[in-house]
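Here the complex is missing one protein chain, while the rest keep their positions.
Right, chain A next:
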Amino acid sequence: MLIDIHNLKKEFKTGEVVTKVLHGLSFVIGEGEFVAIMGPSGSGKSTLMHILGLLDRPSSGSYTLAGREVSTLSDNELAGFRNEKIGFVFQAFNLLPRTTVLENVKLPLTYAAAKVDMDKRAKEVLSSVGLSHRLHHYTNQISGGEKQRVAIARALVNRPSVIFADEPTGNLDSKSGIQIMEILQKLNDAGNTIILVTHETYTAEHAKRIIEVRDGLLTRDHKILKRRFAHEGEILK
């Protein structure tokens, strides 16, 4: 199993007040899956994604990623794991300002231990998301949809084991949103494991499996019977 969490709990302390966010979640995600984590805001789905993406630590419970127990790793080991195993796509794109598309995509490689031809690798993934013509544009010179495609290229560039997409279509118009979902589906078809976090059922139905979270508990985990396929002309709503 790629991801295996057991009785995962998370609570935040603000002074004396303890807020419990995750009340003990357990599930497994295998390689090549396309899972949507769904839930309304405040359900704990973002916290869950942060923990799964190694941006945050669970308060208790176990988390095994690619065969390795990661809940006890040091900050630097976590950074290395994020670099090698995980790609992120954020709702707000989070691209570096005043920097070219190519430089943005190369960013994870500059922190990687292994040496690769960074330019070649970055150009490859940019071409796979259809942005070969935008290599030397600055990130403020391209459209929102293109920005998110740059972010996807950046997530892919170090060949991660899993890609986390946190509301990737949230800041996009419907047409760009469909393009992004199409790319994610194609990536999944090519064998990439994708975990999509969203509050929209419609978007979630582009995945193959939905894990529903409510009030910090897993309420439903099911396969999607009528899966949606993103294509030109479809309206995302």
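The rule is short, and it goes like this: a contact is a pair of C-beta atoms (placed from the backbone, for glycine too) under 8 Å apart; a residue touches a chain by one contact, two chains touch by 3 or more; residues count from 1.
The working rule: contacts and distances are computed from a predicted model.
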Chain not displayed: protein name in its UniProt record ("FtsX-like permease family protein", "Fe-S cluster assembly ATPase SufC", "Cation acetate symporter" or "Multidrug ABC transporter substrate-binding protein"): "Multidrug ABC transporter substrate-binding protein"
Contacting the left-out chain in the complete assembly, out of A:19, A:60 or A:94: A:94
Candidate in contact with the missing chain, chosen from A:24, A:80 or A:144: A:80
Contact residue for the chain not shown (choose from A:56, A:124, A:182 or A:200): A:56
Option from A:44, A:58, A:108 or A:145 whose C-beta touches the chain left out: A:108
Missing-partner contacts on chain A, residue numbers: 50, 53, 55-56, 75-76, 79-80, 82-84, 88, 90, 94, 96-99, 103, 106-108, 110-112, 118, 154, 158
